[in-house]
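Every protein chain but one is kept in place in this view of the complex.
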Amino acid sequence: MDLEYQLIIPEFVMAGLAVVIIAAALALRNVDQKWFGYATAIGLAVIAIVTAVAYWDTNDDFGTVLAVDHFTVLFRVFFLGIAFFTVLAAVQFAGDRLKNHAEFYGLIVFATLGMMLLAASRELLTAYLSLELLSFSFYILVGFNKLNPFSNEGSLKYMLLGAFSSALMLYGISLIYGVTGTTTYSAIGPDVVEGTRNIAEQLASFAGGSGGVDPDGARPGLLIGLVLITAGLGFKVSAVPFHQWTPDAYQGAPLPITAFLSAGGKAAAFAFFLRLFSEAFLPAAAEWVWFVAILAAVTMIVGNLMALQQTNFKRLMAYSSISQVGYLLVGIVALDAANISQSQDAASALVLHLIGYVTTNIAVFAAIIAFYNRTGRDDIVDLRGLAERQPFLAFAIAAALFSLAGMPLFAGFATKFIIFQAAFNNGFLWLGAIGVTASFVSLYYYLMVIKQMYLYEPEGSDRERFHVSRPLAGALVVLVAGVLFIGLYPTPLFDVIHSSTEGLFEQAAALSAAVMGQ
Amino acid sequence: MVLSEFAGVSMPDWIDALLRIIFIVALMTIMAFALIYLERKILARFQARVGPTRTGPIGTLQSIADALKLITKEDVRPITADRWAFELAPYMAFVPVFLVFVPMPFTETWFIRDLNLGLLFVFGVLGLNIVGVVMAAWGSDNKYALLGGVRAAAQAISYEIPMLLIVVAVVMVAAGRLAVDGDASAAGSINSIVGDQTTTPYILLQPLGFFIFIIGMLAELHRPPFDMPIAESEVVGGYFVEYSGMRWGMFFLAEYTALFLLVVLASSLFLGGWNWPFGADVGLGLQIVLTFVKTSVLIVLVIGSRALFPRLRIDQLMAFSWKVLLPFAIIQVIANGIILAYGGADWVVGLVSFGLLAALGGLVYYIMRRKQGEGARTVQTTPATPRVITAPEVTPVEAGGD
Amino acid sequence: MDAGEALLLLLLIPGAAMLLTILVPSRHANVVRWIALIATTATLIDSIWIFAVYDFAQGGYQFDLQYPWIENIGFLGENGISLHLAVDGIAAPMVLLNGLVGFAGVLVSWKITHRVKDFFILFMALFTGVYGVYIGQDLFFWFFAYELAVLPMYLLIVIWGSTNKEYGAMKLTMVLVGGSVLIFVGIFAVFAEAGAGTFDMAVLRDIEFGRGFANTFFPFFMIGCGVLAGLFPFHTWSPDGHVAAPTAVSMLHAGVLMKLGAFGIIRLGMEILPAGTDFWMPVLLVLGGVAAVYGAISAIHQTDLKFVIGYSSVSHMGFVLMGLGTMNNIGVNGAVLQMFSHGVMTALFFAMVGGLYDQAHTRDIRVFGGLVRKMPLFVIFFGIAGLTSLGLPGLSGFVAEFHIFVGTIDTFPLFAALGILSAALTAIYVLRLMGRAALGPFNPRWENLKDLSRWEIAAAIVLIAPIIAMGIWPDPFIDRIAPTVAELPNIDQIGGLFTLSSLTGR
Amino acid sequence: MEDGVTATQVVFWILAVVMLISAIGVVTAGNIVYAALFFIASLAGVAGIYLILTVEFIALVQLLIYGSAVVILILFALMLTRARERPQALFGRSRPLGIAASLGLLAALIGGIVATTWTTPESSAAIQPVGLQAIGDAIFTIWIVPFIIVGVLLSIALDGAIMLASPDEDDN
Partner (left out) sequence: MPPLEHILVVNAVLFAIGAMGVLTRRNAVLILLSVELMLNAVSLNMVAFAVYGHVDFGNITGVIFAFFIIVIAAAEVALALGIVVRTFRNRATANVDEVNLLKW
C-alpha cells in the first residue's frame, strides 16, 4: 500500500513541536517560562503559514483514512490560528497562575493536532481517535490548575460525561459499520441511501407484526446508529440535552483553556460533524434532519434561557456557547439531500458562522484573560467600571458580545443572517424564527455584562487604570478587527470557505446525478 | 494430541483433556515441592547451614511434610474480613498461573497446546493473578495486607511493561528470522521461537532482553531483592498475612509455580529451551533434560539472588522500572525495528543489544556512585510514608481564584 | 439624476468620523467634538443637497447606487446582497431631517464632558445607522442599518442617561430588538416567497405577493417596525427611554429613530406587501388613533418635562400611524410630513429640556415658574416647539396634521374626530406647560439660571428654521412627497379635496 | 447457520449470562470492590465471547490490558473510598429516571437490531478466523494513522495522569 506521508507532514511537525517544547522545558529550567509560550506561538504561526501556502492546492487522500483537501487545509489553518491566539493570550496567565508550563503548551498543541486530524478524517475510526486525542488533551487541560477544586471538578465531570458520550457514539458507529460494512465516509454514503429507504414504512410493517419485512432493505439499525452518533456528537459540541458538562468544564478550566475549549473544541467537533454528515449521511438527510432540528431548537432555547441566570462570566459564556451551538446546528439542518448546491452553501454558511463565532469568542476571552491577569476575578459584577479602567478591553468585550448577540457591524450579524437564511431556504422557517428569537433573548444577558462595564464605577480596592501586555493587546486588536471584517464584508472569506466545502459534496453530487440519470 | 501421540494410542478428546489436566496438576505440584525444598537447601548453603535433613533422605520429604501440616491446619478467617473476597482470593491467584502451563514447550512436542499467540497468552493470563492478590489484600481487612497488596500490584504492573516490551523485541527478532523460512506470523508461538534457536540462543541476540526479563521476572514473583510486598520486616508478610492453612498454601503454590513457569519461559525465549546449543537435533529424552538443566540454572540464580542481594526500597524499585528499564526496553524495540527493517545481520542485533546492556550497566553504576558520593545522610531507611492509607480528611479548599 | 455617491457619502462621512474618533486619544475631547461637528456639518450639507437636487418632476427612486456586497452564497440569490442605495420623495425629507437633527444633536452635546470620545463614537454609529435605513434599498442592508441604529442606544442611555436609566435602556433595547426579530422573520419570508433570489427592494416591490401571504406577514413588518414608532400597546418603552436618554440621544431618538418605524411600515409593509394593507391598515389606524389620544392624556398627567414630551411623541407618532392607516394620498402625505415636522419639533423640545435640566438638575414642572425672566430665549424656543406641537397654523405641525385629518375624514371620519380631540388635548398640556413653567410666578429657587449657551442656540435655530419654513412654505416638501406617495400601491387618490400641493399648480 | 444448537452456542450463552449477570452486579453492587470484581468477571465473559468469535488476539489484549488497568482501578477505589470505614450512598437521586432511560435505550436498540436484516454469511463454515497476521498487516498499513494517533494519545494520557495525580509542594 502506497502511503503519501508528505501529506501529513504538518501533523508530524505539530507532534514534534509539542514534544520539543516539553523536552526543552526539562532541559532549560532556568529560562523564563513565558518564552516557551512565545516559542509555541511562533511555531504554530509558522506551521499555519507554511501549511496554507504549501497545501492549499492539494487534493489527495492519505490511504483511506485522511483526506487532504481544501476543507482540511482550511481547518488546519483555522485550528492553528485558534491555538496561536490561545497561546498568545495564555502566556501571562500561565506564568502567573499555572505550573508545568511546557506541558500546558504542549497539550494545547496536541489538542490542536487532534483537531487537525479530526477535520481531515474521512473514516470513522480515525475520526473517533482524533476526537479522543482532542478530548483527552482537554480533560487534562481543564483540570490543569490542579490545586483549584473548581478546575478539578470541571475536569472530572467533563471526563466522565465525555467518556459516556464516546461510548454512545461508538455504539452508533458500530451499528453503522454493521449495516454498511465499512467505516469510510465515502463508502457509507451509497449504502445509506439503500439502508434508510422508507424506514418509516419498514418500522410500521415490523410493528404491525406482518412479518413482511423487506429482507434486503429493512435496516432501522442504521437510523439508530445515526441517532446515537448524533447524540454522541451532541455531547461533544454540547448541544442540549447533552450539555451538562459544559458550564462546569468552562467555569473550572483555566481561562485560556475555556477559550480554547469554546473555540477550538467546538470548531473541531463541527468540522467532524460537517464532514461526516455531508460525505456519509447526506443521502439520508430526510431521516435525520428532524432529529438535528429539534436538537438545534432545544439547544438555542435552553442555552439562552439558562444563560439569563448566570452570575459568573465563564458560566455565562458556557451557556452562550451552547446557544451558539444551536445556531451552528441550524447549518446542519439546512443540508438538503435533494439540492446539493444548497447543501454546499449551507455547509459554507455553517463554517462561516463557525469562524465568526470562534474569532469573536477568542476575542472575548482574550480580553477577559487580560482583565483576569490583573484582578483574578471572573464574576460578571467584577467587570464593574472596566470602561474606566481599561476602555480598550471594555470596547473589545462589548464588541464581541454584540457580535455574539448578532448585532450589525460585527461578525455575528452577517453570519447569523446567512445561516438562518440557509435554514429558511430549506423550509425550516420555524427553526430560523426560534433562532432569531433566541438571539434576541441573548442580547439581554450580553447587555447585562456590557452594563456592568459601562454603567458603574470601579469598585473595590483596585481601581487604577492598568496596562495590557503588548502581545495580548496586539492579538486583541487583530481579533476585533477580524470580527468587524467578517461582519462587514464576509464575501472573500465565504469564497474561500465555499471552495473548501466543495470536496465534501462531490460524492453526494455524483450520487444525485446518478439518481437523476435513472 | 501430544499425549496421545506419546502414548501411541488414539483416545477421545475428553480423556485427552483430562490427561492433560492431570499432567499439569501433577507437574505443578511436583515442581512446587521440589522448588521449596531446593530453596531451603540452597539458601542454607549460602548461609553456611545444611537446611532440612530430618524428613526423608537428606530432607527431601520436607515439602510433603509442610503440605501435610498446612492441610491439617485450621482455616481461620478474621471476623472483619470480607467473606467473598477473602475466600475467593487464593483461587483467583492460583487459577491464572495454572492456565499459563498451556503453551509452555517442555520439549519440541511436549506441550498442551501450541498457541499461535502463546506469548501474549502467558502475559495476558498471568497478569490476572494480581487480582487475587488484591482481593486477598483488601479482603483481609488488615493494614499490612493492604499495603502489601498495593505494593504487589504496583510492582507487578510496573515490571510487566518493560518485560512485555522486551518480549516484543524478541518476537521481532524471531519474526525476522522466521520470515526467512516463510512464516513470520508464527513468531507469537513460544515453540516456534524455541525452534528457531537451534544454533543461536537469543541471549546472544538480545542480552539486554535477557537481563531485563530476569529482573522483571524477579519483580513479578516478589522474589528478593524485590520482595517488598511480602517483606516481613516491612509489612509483616504482605497480602497473605491473614491466611492460614491450605489457603496460604495456595498462594505459596501459585508463587512457586509461577516461578517455575517464568523460568521455563525465560529459558525458552533466551536460552534455546529444549535445544542442544550446537545444532544437533537431539531426541525427546535429551530435550527434557536440556530444558530442565537450563531452568535449573536459572532457578539457582533466582534463589541465590535471595541470599546475595539486599532488599530495595519501594520507591527505588519503581524508579528503576520506569526510569531505567522502560527507556532501555523502548530503545531496544526501536533499535531492533530499525536494524531489522534495513535487513541488518544477526550479529548487528546482538551487538547493539549488548551495547545497550553495557550502557545500562554503566548508567546504574554511575548513579550508584553519585548517590554514594552524596553521603550517607541522604539515605532513607524507612520506606516512603504510605500516604495512600493515611491520607487525612482534607477539608475542601476555599473557593477562590485559580 | 445619477449621483449616488452623495448617498454613499452620507454613510462614509459619519463612518469615517467614527473611525477617526477611535484613533484620537480620549484626552483630546475637543478634537473629538470638532470631528463630530465637521462630520455632521458635511452630512447636513450633503443632505440638503440631496433634498434640493431630488428631481420631483421625475419622481421615483433617484441617486441609485449599487455595489455587490455579499456574493456567491447560493441561497442568498444569484445577485447576493448588494449595497443598494436610493432615495425617493419620502426618504429625501427624512434624510434632511436626519442631517438637521444630527447636526443639532452634536451642538447640544458639546457640553458633555464624561467619556466624550465614547459618546461621539456611538453617536456616529447611530447616525450612520439611521441614514442607512432611509437610503437602503436592500433588505439585508436595511435591516443591518436598522439594527445599527438601535444598538448604540443602549450604551448611550446607560452611560450618559439619567433617571432610571438602566431600566429605561434595557426596556428600550429589548422592545426594539424584539420588534426587529419580527422584521427579520418577515424579511426571510418575503425572500422565500418571492423566489426572486434577491433581497433588493427594487425587485421585490415589483413582485405580487399573494393575499394570504401578505396578510400573514404584513403584521410582522407592521408590528416590528411599529414598535419603534410607538405603536399603541408597545409604546411604553418610548417615554421611559426618552426620559433616561441624554439630550442629544433623546433628540435623535424621538426626532429620527421613531420615524424609522413609520418609515419601515411604508418601505417594507406598504411597498412590498401591498396586498396586506387592506386588512391591516385599518388596524394600524385604530391603534394610531388610540395612541394619539392615549399619549395626549398621559402627557397631561405627567410632571416630568421629558415624560410630557415623551408621551407627546407617542401621541404625535399616533398621528403618523393614523395617517399611514388612511391609505389615501393625503393621509399618507400628511403622515410623512408629520414625521418630518415632529422630528424637528421634538428634537427642539428635547434640546431645550436638556438645556434646562443641565442647569436645574430637575425636570419637575411643578417646581418651575416664570422662567421667562431668566431664560427668555429658552422660553421662546420652547414655545415655538410647543406651538408646533399643538398645530398652530404657520408652523409645520399644522400642515402635517391638517393633511392627516383631511385624509382620515375621507376614510374614517370618526377617527378624524378622535385625532382632533387629541390635538385639542395637546393644546391643553402644551399650554399648561408653558403657563406653569415659562410664565407664571417666578420661583426664586431659579435665581442663578442662565440662558441657553451659544451651542444650544445654534442648535435651536437649525431646528426652528425648517419648522417655520415648512409652516409657511410646505411646497418643497409636498412636491417631493406627494408624487411618491401617489405612486405607492393601493393608495386611494382623493385629489378632489383640498391639497396644498394644488397651490403649486400640479 | 447450522440447524440446532451447537456446543459453541451453549458455551456462548453460558458466557453471555455470566457476563450480563456480572455486569448487573457492576451497576448494582453496594460495594465498590465488589463492583470492580464483578467487572472483572464480566470482562472475562467478554474475552470468552471473543474467543468464540475466533479473535484470540482481541481476547488476549482484552485480558492483558483490562486485567492490569482494572487492577489499578480497584486499588484506587480501595484507597479512595475506604468503603469499609465509611459506607456511602453509591446511587444518585435520579436512580429511577436512569433506569427508565436505560430501559428505553435497551428497547430501542433491541427493536432496531431485531428489525434489521443483517448481512451474514450463508453458513458459519464461511466464517474464517481473523488471523494475527491479517490484523498486524492492517494495523501497520491501512490503519497506520490511527495507530500513531493512539500512540500520541497514550503518551498524553500518561503524562496527564502523572501530572494531575502527583502531589504538589503546596498540596495539603
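Brief remarks follow.
Order of writing sets the chain letters: A, B, C and D. Residues in each chain are counted from 1.
Quick note on the criterion: contacts are C-beta pairs under 8 Å (C-beta built on N, C-alpha and C of every residue); 3 or more make two chains touch, one makes a residue touch a chain.
Owing to the predicted nature of the structure, the values given are computational and were not obtained by experimental measurement.
Only one of A:Ser121, A:Thr183 or A:Ser403 touches the chain withheld from this view, namely A:Thr183. Within the full complex, the residue among A:Phe150, A:Phe272 or A:Phe424 touching the omitted chain is A:Phe150. In the complete complex, the residue from A:Gln244, A:Asn339, A:Ser469 or A:Ser499 that touches the missing chain is A:Gln244. By the touch rule set out above, chain D reaches the unshown chain at residues 1, 6, 8-9, 12-13, 16, 19-20, 23-24, 26-27, 32, 35-36, 39, 42-43, 46, 49-50, 52-55, 57-58, 61-62, 65-66, 68-70, 72-73, 76-77, 80-81, 88-95, 97-99, 101-103, 105-106, 109-110, 113-114, 118-121, 124, 126-128, 130, 134-135, 138-139, 143, 146, 150, 153-154, 157-158, 160-165, 167, 171. Against the chain not shown here, chain A presents residues 125, 129, 132, 136, 139-140, 143, 146-147, 149-150, 152-157, 159-160, 163-164, 166-168, 170-171, 173-175, 177-178, 181-183, 244, 247-248, 251-252.
Following the convention adopted for this analysis, only the chains that are shown with their structure count from here on.
Of the two chain pairs examined here, B-D and A-C, the one linked by more C-beta pairs in contact is A-C. Centre to centre, using the average C-alpha position, chain A and chain C are separated by 43 Å. Averaging C-alpha coordinates per chain places the centre of chain A 49 Å away from that of chain B. Between the CA-based centres of chain C and chain D the separation comes to 70 Å, rounded to the whole angstrom. On the chain B side of its complex with chain D, the touching residues are 82, 84-85, 115-117, 120-121, 123-125, 127-128, 130-131, 134-135, 138, 141, 146, 149-150, 153-154, 157, 160, 184-185, 188, 388-389, 391, 394. The part of chain C that touches chain A in the complex is made up of residues 26, 68-76, 80, 115, 118, 125, 129, 140, 143-145, 147-148, 151, 154-155, 158-159, 165-166, 169-170, 173-174, 177-178, 180-181, 184-185, 188-189, 191-192. The touching residues of chain D, counted against chain B in their complex, run 33-34, 37, 40, 56-57, 60-64, 67-68, 70-72, 74-75, 78-79, 84, 131-133, 136, 172.
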